[in-house]
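The structure follows.
Note that this complex is displayed minus one protein chain, with the remaining chains in position.
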Amino acid sequence: MLIFLTNRIIQSFIVLLAMSLLVFAAVYAIGNPIDVLINPEASEEEKLKTIKNLGLDKSLFEQYFIFLKNAFKGELGYSFVHNRPAITLILERLPATLELTISALLIAIIFGIPLGVIAGLNPNNLVSKSILATSIFFFSLPTFWVGLILIMLFAVSYNFFPSTGRGDTIEIFGFYFSFLTFDGLKHLVLPSINLALYPLALIIRLTFAGIQETLPLDFIKFAKAKGLSRFRIITFHLLKYILIPIVTVIGLQFSVLIAFAVITESIFAWPGMGRLIIESITLLDRPVIVAYLLVIVFIFMLVNLIVDILYSFLDPRIRISDK
Amino acid sequence: MIKNFFKTLIIFASIIFLSKSVLSENLTVATPHDPSVDPHWLYLGPNAAYSRYIFERLIDRDENANIVARLAESWENLDDLTWKFNLRKGVKFHDGSDFTADDVIFSIDRIPNIPNNPASYESNVSMIESVEATDSHTLVVKTKNPYPLLLRRLSGVAIVSKSNVEGSTTEDFASGKVAIGTGPYKFKSYTPGDNYQITVNNNYWGVKPDFNDVTFKIMPDGASRVAALLAGDVDILEGLSPSSVPAVESKDGFKVAKRASARTLWLYVDTQNDNSPFVTDNDGNAMSVNPLKDKRVRKALSLAIDRDAIVSKVMDGLAEEANQVVPKGFFSYSENIPENEFNINKAKELMAEAGYADGFGLTVHAPNDRYVNDDKIAQAIAQMLSKIGLKMQVETMPKAVYFGRLNKQEFSLSMIGWDNAFTGSSLMSLSAAFHTKEEGYGSWNAGGYSNTAFDAEVEKASAAFDMQEYEGHLKRAMEILIAEDQGAIPLHSQFVTVGTTDKVDYTPRADEAFEVMLVKKAN
Partner (left out) sequence: MKFNIINFLKIYSEDKLALFFFINLIIILGLVIFGPLITLQNPYDLSQLNILDSLLPPLSQAYENNYFLLGTDDQGRDLLSAIIYGLRISLYVGSLSVIISLIVGIILGVVSAYFGGFVDNFIMRVADMVLAMPSFLIALVLLSILGRGLENVVFALVMSQWATFARVIRSSALSEKEKDYFYSARCLCLPQSRIIFGHLLPNCLPPIIVLSTINLAFAITLEASLSFLGVGLPITEPSIGLIISNGYEYIIVGKYWMSLYPGLFLLITVVSINIFSDRLRILLNPRLNI
């Protein structure tokens, strides 16, 4: 187990390093940030001074090595736009994005698994068929379109929920979270539903498929023969068995959702990392773009690692081997 | 039955969830922009506008682009190079310390010395040779050259408190630690990307604003801002797109404040290169001559553009046709330049006369996130130009990419919009965008326009202290540029539109900056 972990960590580290080089080169190939940010009237002299101050006069390689050196110290550069450390900017906004993503995933899990089970147990009745058909719809809906329809319907026409933004927050360990206040929860509803549709569809379909594959298996028949209650069979035997692929997908979806939150965040004015990246792309705030992408890759790897470890707990057959 | 059930449900839910912001002393603003709390960091329009709340300048521009005294009570020219300012006495910073001449000197010194500032306010102080305090409230400023525009430049220099800010960084401003000025509002809190809050300064020397607590909700997406206003989450909304104006106006309890801004949009035409980068023949091959260098072709382009259709259809009537690079009636507007003409036949004749009866290929470039409906205008122009036989293409891009390429003269026909409120005249547009590129001039001359007679007029204007002389040179320069040379194709001046609930009144500024002090309680 320990060897497996160290192996994975070293592997992840190498990927992170390679990624940083690629991302750095790609992002720094976009136009000159000075052209965007500098005041139109600035003199040539002023421009040169700024370029030098920002280290943009150095070659791409030099810039990268300076970047790496700082990265080891935990600094991912200073935002050109905000004059604050890029990593601080991102971490400040991480809680908002995590809150949104996790609520979306929770919605998807809470509704997805039961719906999938209902559909899977009686695949031929009308309810199940409509669940499956709806899931394909959810699968196919363009997020931004649904977002606006949600705002129009529930915020503008009926005023159930606030249209945009994040509600009141409470500080926990220096980070601000909104899900602990009533106002915050109200603000969270629409964006998390918007973001939840896709993983909801995915979980319904996975659960459905899992149940379909499991029902004919021997151990279920055996459990039935033993006279166990239907409820017990479903919750203990069936669900436990199909949980592995679902956990994997939830893990993978988590990082996908963080990326897709870019769209939801920009429609619902949700102050998360996704909006930061869009703003940074338009303002060519390179340090923030690079730092954001690295943070995302990092989160992705972390989640994968956690999923792998969870595996071994869920399924005794898959003990992580030390090879 | 079911219908009734839903109705009850909806009413019930509305009671639980309904949370209209209660308008009393508080104001909530929906804005697309994140602020910079440090008033000397990153010279972008929105940042300069935000800095007006906590900080003040010696001299500022009011909503009509006129000069008004703020921290300087009065001033005089001792000679062409020397200015004397008498500072307002008894003004206190938010922390209770006195405002003195030392704070001004410190602020002027600080601007060029913030490390890594990609867009410095330096251009507003770079003409200053020296600043001296003759006593605690008198200041003598010497400029390097005669500089009549100094007062306008100083309207871009926010005064910070020396005792607090000395040795601090931009981060200390964002945290509120040193966000201490003399302005009508004090810093309350700032959550980047989410909201910015300010609260009234009870010891303010001037007119107290109508609202005690102001929250800016930062929402970059236009449609979400409108939804937030209509849902009652905010009281006022900055940056309302013309197409959404009817949605706000037609709803009970909401209204839109609008005015013509001092920003004029025009097209740069490449009059310099022999092989213009985006001019091709009809088959898409590069051309050995640049048809845009022919004045007749440029006139034809201008004649083919139906500005009336742009104003009425693309801008929903919220713009005004422009026949020069300042809006109609603005200081330095020349009455001698004829009104725009929309005449396709005449345009075709001119094209034929120039030898391009069959047209040629041309791409129009525009940003897609800078001006009101910029990308739609570019497409409409391409449609119109294709009617005189040109093979048009449109390329739009985020401002982040666009302006860099524009500055390198990479385009053949490109859009820009220039705010004339800062100088209160056409001087900045003419000297930066059309004067031949040389020291201090033509830094934005993306069309490569060059005319010695024009240059001479601009140079005379920028050294003129006499207002009449100043205006005369500017008018003459504009006539050369537009009426004689058609060195640019003016389009329109856009409107500033701000949506509000009917509980507040707002007076928009000519420079498009948003200002909370201009929001008043409606009677």
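In this document, chain identifiers A and B correspond to the written order of the chains, with residue numbering beginning at 1 in each.
The rule is short, and it goes like this: a contact is a pair of C-beta atoms (placed from the backbone, for glycine too) under 8 Å apart; a residue touches a chain by one contact, two chains touch by 3 or more.
Keep in mind it's a predicted model, so treat the numbers as computed, not measured.
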{"item": "Which residue of B:Ala101, B:Met219, B:Val314 or B:Met351 touches the chain not shown here", "value": "B:Val314"}
{"item": "Contact residue for the chain not shown (choose from A:Leu188, A:Ile220, A:Ile250 or A:Ile263)", "value": "A:Ile263"}
{"item": "Selected from A:Gly74, A:Pro142 or A:Gly227 as touching the chain missing from the view", "value": "A:Pro142"}
{"item": "Residue among B:Ala382, B:Val458, B:Val504 or B:Met517 that touches the chain left out of view", "value": "B:Ala382"}
{"item": "Touching residues on chain B - with respect to the absent chain", "value": "222-223, 226-227, 230, 241, 243-244, 246-247, 306, 309-310, 313-314, 368-369, 375-376, 379-380, 382-384, 386-387, 392-398, 401"}
{"item": "Chain not shown, touching residues in chain A", "value": "15, 18-19, 22-23, 26-27, 29-30, 129, 133, 136-137, 139-145, 148-149, 152, 156, 255-256, 258-260, 262-263, 266, 278, 281, 289, 293, 296-297, 300-301"}
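The definition used in the following text is that only the chains that are shown with their structure count from here on.
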{"item": "Of chain A, residues touching chain B in the complex", "value": "30-44, 46, 50, 53-54, 78, 80-84, 89, 92-93, 96, 148, 151-152, 155-156, 158-166, 169, 176, 183, 186, 266-269, 271-272, 275-276, 278-279, 281-284"}
{"item": "Footprint of chain A on chain B - complex, ascending", "value": "10, 13-14, 17-19, 34, 36, 38, 41-44, 114-123, 126, 169-171, 174, 191-195, 217-221, 223-225, 227-228, 230-233, 369, 398-401, 403-405, 407-408, 428, 432, 440, 443-444"}
